[in-house]
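Below is one structure, written out as structure tokens, with a few remarks after it.
One protein chain omitted, others in place.
This part shows subunit A:
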Amino acid sequence: MADHQTELLKTALYDLHIELGAKMVPFAGYDMPVQYPLGVKGEHLHTRAKAGLFDVSHMGQVRLTGENRVAELEKLVPGDIAILKQGRTRYSTFTQDDGTILDDLMITNAGDSLFLVINAACKDDDIVHMRANLGDGVSLEEIDDRALMALQGPEAANVLARFAPAVADLKFMSFAEIDIAGIACFVTRSGYTGEDGYEISVPNDRAEELARKLLAEEEVEAIGLGARDSLRLEAGLCLYGNDIGTTTTPVEGDLNWIINKRRREEGGFKGADVILDQLANGADRKRVGIQPEGKAPAREHTQILNSDGEEIGEITSGGFGPTVDGPIAMGYVAIEFSEPGTKVDLMVRGKARPAEVVALPFAPHRYFRG
């Protein structure tokens, strides 16, 4: 990972971030906006109220082609990709032989290819993993000439439809190649905020033009990584490296829903023996929502205790939710403590503080399902 300012990569929107007054931070080897002058809280609330524009160009975009692409990818993910119709998108994970998670990703059936979006910090490893494990009849192309931005919030559809009426008809987790303001984009109705919205893959050389057009709409503000994190935490969505990773399986991560009946019956993906055993017999621990009582946030790595003061787990993401107007967290607890309503204690600065296991999300999802 780059640790000098000069070695950081820049996205196609870098100059625009600087012009907008963003505070830039190193993130996964990129120089990225953590917040703009509006501030994390203001940006968060604006996204839930109207629409926010996020630069997520640091994420990896990959295209798989070739006649065996579906069958070969299914060896690496527990999701049912064969069932995915053209123009549909699915969330899944790359699993390892021990059942743990190498990355989480979005997989779209783009017709003649599979279009993948993978995490910035994992993308080099993911590509090595795919090249090493995808068999014959699949070609992998890393798409490095396209930026990725997300437009999220209840006004996102109204705003984007002004430039491309066709986006209004896309349903949640659907994909289409659509010209937006005359620019050829890959548009997915998806996101990482819990709100309705879109993720838009756009050629690098047109990215700034499109971002400026969207930001010129009165409903739209630029949103940094700070609010992206608080929005996804309120939405109960996992941050790879915190809430899921190479020490957790999809079952422990409460992601059973990504594994359908056929894949449970057939297996045939990395780590299937471990994961299918956990599906059948249960895992020892589980990712849950944690609601601290009072106002003190509990951050990642905070110990979770039972009423006897014994450690039963750890917070993996924790902070303040501007929409719920209080501290929120998620973490792993031993399975017998995973029922919503279970009282636990959080060790914050040497003091046990009461909290409760709660159902996720903290802020209701508002996806457009048509």
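Quick notes
Convention: a residue touches a chain if its C-beta (ideal position, glycine included) is under 8 Å from a C-beta of that chain, and two chains touch if they have at least 3 such contacts; residues count from 1.
Here, contacts and distances are computed from a predicted model.
Set against the options "Succinate dehydrogenase hydrophobic membrane anchor subunit", "Branched-chain amino acid ABC transporter permease LivH", "Ubiquinone/menaquinone biosynthesis C-methylase UbiE" or "Glycine cleavage system H protein", the UniProt name belonging to the omitted chain is "Glycine cleavage system H protein".
From the set A:Asn119, A:Ser174, A:Ser230 or A:Thr249, the residue in touch with the chain omitted from the display is A:Ser230, counting the whole complex. Within the complete assembly, A:Val40 is the residue of A:Leu8, A:Met24, A:Val40 or A:Ile275 that touches the hidden chain. Contact between subunit A and the unshown chain involves residues 34-35, 39-42, 44, 226-227, 229-230, 295-297, 299, 319-320, 322, 327, 349.
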